[in-house]
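Of the protein chains in this complex, all but one are displayed in their positions.
Right, chain A next:
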């Protein structure tokens, strides 16, 4: 699936997007997989209370299932307006 990163999450991970092959059942499982993979993910996901998630461009919870999801995005709390 496509995994996208924005703002300081993007800066810490070091890229705006990537394709990830995963068997993760939920967003939280995917985060654990990424953290185990490389240090920069551990840095980006150090404090999950500051991370927001969108599944196929809709806001979602960390516990949300990834079944059928094509695009996952991680970003900090939004600061529009």
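Basically, contacts are C-beta pairs under 8 Å (C-beta built on N, C-alpha and C of every residue); 3 or more make two chains touch, one makes a residue touch a chain; residues count from 1.
Methods note: contacts and distances are computed from a predicted model.
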Open item on the list: Considering only the chain that is not displayed, what protein name does its UniProt record carry among "Amino acid ABC transporter permease", "Molybdopterin synthase catalytic subunit", "NADH-quinone oxidoreductase subunit K" or "Multisubunit sodium/proton antiporter MrpA subunit"?
Closed with: "Molybdopterin synthase catalytic subunit"
TODO: Determine which one of A:4, A:27 or A:66 touches the chain that has been left out.
DONE: A:4
Open item on the list: To test your reading of the contact rule: which positions on chain A touch the chain that is missing from view?
Closed with: 4, 6-8, 54, 57-59, 73, 75-81
